[in-house]
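A single protein chain has been omitted from the complex, and every remaining protein chain is retained in its original position.
== chain A ==
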Amino acid sequence: VQFGAFQHSCSNKIYLLLVRSVSVDLNNDASLVIDIPDALCERDKVKFTVHTKTTLSSFQKPEFSVPRQHEEFIWLHDTIVETEEYAGLIIPPAPPKPDFEGPREKMHKLGEGESSMTKEEYAKMKQELEAEYLAVFKKTVQVHEVFLQRFSSHPIFRKDRNFQIFLEYDQDLSVRRKNAKEMFGGFFKNMVKSADEVLISGVKEVDEFFEQEKTFLLDYSSKIKDATAKAEKMTRSHKNVADDYNHISGALNSTAADNNTAFKKHLEKYAEVFEKLRKLEDRVASDQELKLTELLRYYTRDIQAAKDLLYRRARALADNENSNKALDKARLKGKDIAQAEENQKQCLQKFDKLSESGKKELTSFKARRVVAFRKNLIEMTELEIKHAKVRRLKCCVYHYMFTRQCSGSHGKPGNLREF
């Protein structure tokens, strides 16, 4: 069930959108269920309500909620990334920052042009603005919610102390924020940059499984990036078409306003048709974005996280090779052999651990990806069919109305409702 409510006060603040989203597959385990039932948007800041229901004894209460801002989600992500133990796991990608630039611009225009607009125009623009906010909201809540559910559904992550703090601690986490970001933010970026190079030209792979995964992930990564970009363009075109319908409707209304002949009523009806077309086109565009474009965006990030895992393992492999060489050298020289042996043992352990854990992660990653694609493709298709049927019906109704219409009289609205 999804619904939204919107208020706009004159002091330029937007208050809350109540969005309850349904993400089924990551909430299968009833022992720890997380969702974001609502969020509040105030100027730049979004406050998500993170709601937890759990039967685990490690938590103080069985059900509780805390407000969290986007930055706190990033803190959680960075903290997990830095945790050495998790090197062999795919770290769920950080959710992107909520982007309200589009609607914010529109609100600005609304505020500026308020005096020059008619009451109807103002009301209409306000409605469009609300719809845009709602769309952005849905997206950002969904992606933040999925982020948390990745942790809660993972056997190792769900036990993480920082994750628990994130869920439970009812004060602001900002105290810890800066350190983590400052220390590791830039460094992490550099790591990611050279990751591909290491993967491609790295040490010789000994394991067939990882060799295949590497080839697959490198190729898939570029393809899904491309598909995301193309999907974005497609969605934007839909929005442009919807915009054009909007302008056409407005122009028809203006023409009708100046007219005092029989033509006037016709023009107003045509304006109504185009307004309906606009609404439907908008809905198609936003559903396509939510189900298709967002899916592709998410998995582009997730593929990157998988590549990062491969990278860490490749580093461990290189370290392992180096430690072997160092041991041989030490034996040759007859110096520091024990130290070199210890180092080699640790590197091998680390590498083995990463390989074992990595294999499991990458296998379940594929399963997860397939499930997500399946769900979203089905939902997208069902929505497309639904919208097409609604559009067909509406066009039929108008068609019927116009073909029945004699000059001067109108079709009976009562009949149309039955139709």
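As a working rule, contacts are C-beta pairs under 8 Å (C-beta built on N, C-alpha and C of every residue); 3 or more make two chains touch, one makes a residue touch a chain; residues count from 1.
Keep in mind that, in the parts below, contacts and distances are computed from a predicted model.
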*What does the UniProt entry say the missing chain is called, choosing from "Large ribosomal subunit protein uL3m", "Nuclear pore complex protein Nup85", "Sorting nexin-2" or "aldehyde dehydrogenase (NAD(+))"?*
"Sorting nexin-2"
*Which listed residue (A:Leu40, A:Ile165 or A:Cys395) would be found touching the missing chain in the intact complex?*
A:Cys395
_Out of A:Ala123, A:Ile156, A:Val206 or A:Ile378, which residue would touch the omitted chain in the full complex?_
A:Ile378
*Selected from A:Met117, A:Ala131, A:Ile165 or A:Ile248 as touching the chain missing from the view*: A:Ile248
*Which of A:Ser31, A:Thr55, A:Thr118 or A:Asn240 sits in contact with the chain that's absent?*
A:Asn240
*List the residues of chain A that touch the chain left out of this view.*
216, 219-220, 223-224, 226-227, 229-231, 233-234, 236-238, 240-241, 243-245, 247-248, 251-252, 254-255, 258-263, 266-267, 270, 273, 277, 366, 369-370, 373-374, 377-378, 381-382, 384-385, 388-389, 391-393, 395-396, 398-400, 402-407
